[in-house]
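Not every chain of the complex is shown here; the ones you see sit where they belong.
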Amino acid sequence: MDGLEDIIAEIGRRCAAASERGTPASYIPKLGQVDPGQFGLVAVTADGREIAVGDADQAFSMQSIVKVFALTRALERIGDVLWQRVGREPSGDPFNSIVQLEHKSGVPRNPFINPGAIVVMDILQAGTTAQASIDDLLGFLREASGDFSIAVDPEVAESEDTHGARNRAMAHFIAAFRNLDNDPEEVLHTYFNACAVSITCRQLAWAGRYLAWDGLTGPNGRRVAASATARRTNALMLTCGHYDGSGEFAFRVGMPGKSGVGGGILAVVPGYASIACWSPGLDVAGNSKIATEALEELAERTGWSVFASQC
Amino acid sequence: MDGLEDIIAEIGRRCAAASERGTPASYIPKLGQVDPGQFGLVAVTADGREIAVGDADQAFSMQSIVKVFALTRALERIGDVLWQRVGREPSGDPFNSIVQLEHKSGVPRNPFINPGAIVVMDILQAGTTAQASIDDLLGFLREASGDFSIAVDPEVAESEDTHGARNRAMAHFIAAFRNLDNDPEEVLHTYFNACAVSITCRQLAWAGRYLAWDGLTGPNGRRVAASATARRTNALMLTCGHYDGSGEFAFRVGMPGKSGVGGGILAVVPGYASIACWSPGLDVAGNSKIATEALEELAERTGWSVFASQC
């Protein structure tokens, strides 16, 4: 697409200068201390170009974005039997709601709300240890992105644990319905570490390529996941990727996307681009305010929406 | 795409012969009497081809599919202020749930659940009569499809009214929150008539073209709706088009789609095709069992999924 660099540069300038930036998550001290003035955006396109603006190499906490990669790994490992333990419907509830678990006998509504991700972590851990499953997830992120420096931030992981009462409640609640095979505390260890992975926009955009190209790292790339796995992960991202703001994101942006409370968003335009965007301030639904606006403008100006004919 | 006719013909044969066909809706006598052995599928593609198999010219009751066209008309009329009166998030509840209305002060969660469609009908009726708003909706269906024989089945409309206690409850409940401008009984008249529109797969596939081509009736067609309206209607279809089976349809089929309890489904592949499929038997979520399977197979064999790179 002609002028993509210009469009992204312009978005970068506007987003760096925006005055209303939302508020960074504060339940973990280290997240709350992040400078909300930061903004990064990186797009990797079908022809292998990487277009980066702003704080593209500033590491941030993946948080819920890691759930995308965890789901991919779990699907690769056990396939569709996964859906006997996790649903695939949007929840209509906040990410940390426990209500629906009770109504559905401990089967989380989808893999991107916290209880769903906890079950996915339990699946990743089957027959192995918490540490091995964290290593497997890191290994996949590194392989998919081609960047072997991606790692867990141990300080954040520990803070997640310290402030993890609600996730702890969920894990024990799921266990009460016998939908965890491993010890809840060990699964939480995996979960907290996975959420604490540090990543940059550049690393994330490269890691997400397999979602844009049916499991390959590009139109003629290496295969890192099955075609069906990529397609299905995208479907889940579009319907459930932004908690109870998922309909809103689909409506405004029109790309499969997944946000994290660290302020990052991974967005995918199948056949066209893998995009990572980051700015720490969140809106009331817990999604990055500036990153969402950046992606909305990008979709508007490029036509990159799965709901438009030119895409 | 090479072989599309063959693929569709094969799907048609398989679906006509399938033994497990679900059960037709029975809350209205005339719907319950429909022969569940019927199956029709029509695709209209970018090059203007029409590929039809089976009972392509058998009329069926649009039911909830009409909500797509009503939303389009309402968006064309009042634009984004519509979203002050209806949400755009998946509901996680059945189509006829009243629970969420109470929690959200009479603002339906999205325009495709019954209470949402009732509010959309109220918007269509603003400043005019129930009859005029039904005529407007029929006019749009006729213009979009190019077929001026599309009409309301008065027997079904009357049955909807007779068996409409739950929709009646919803209309009065919304009115209690002052989210209806017109008399609830008049809005219900519009709603019951709209749901009772009779249509064939052929008519429906042609009527849906504007969703596949950004508001035009084809790549170089007439404009019947704004580009943004088409894109947004698609987004709503993908996230909310199959009630609490929406995530499932996105996952299995990967196309924006809208089902009705008459057994029809309208599915859209932006840039590629407008597809109508029909078979009267429903699954437990109230969506056509055979039509869903047909579309799943079509997506699988053609790659027509908004979540795949080749589409």
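Note that the chains are named A and B in the order they appear, and that numbering of residues resets to 1 at the start of each chain.
In the analysis below, a contact is a pair of C-beta atoms (placed from the backbone, for glycine too) under 8 Å apart; a residue touches a chain by one contact, two chains touch by 3 or more.
Small disclaimer: the values here were computed from a predicted structure and weren't measured.
Of the identical chains making up the complex, 2 are displayed, while the complete assembly in this file numbers 4 copies.
Going forward, only the chains that are shown with their structure count from here on.
Inter-chain centre distance (chain A to chain B, centres taken as mean C-alpha positions): 31 Å. Against chain A, the residues of chain B that register as touching in their complex are 87-93, 100, 109-110, 212-214, 219, 227, 230-232, 234-236, 238-240, 244-248, 250-251, 254, 256, 270-271, 305-311.
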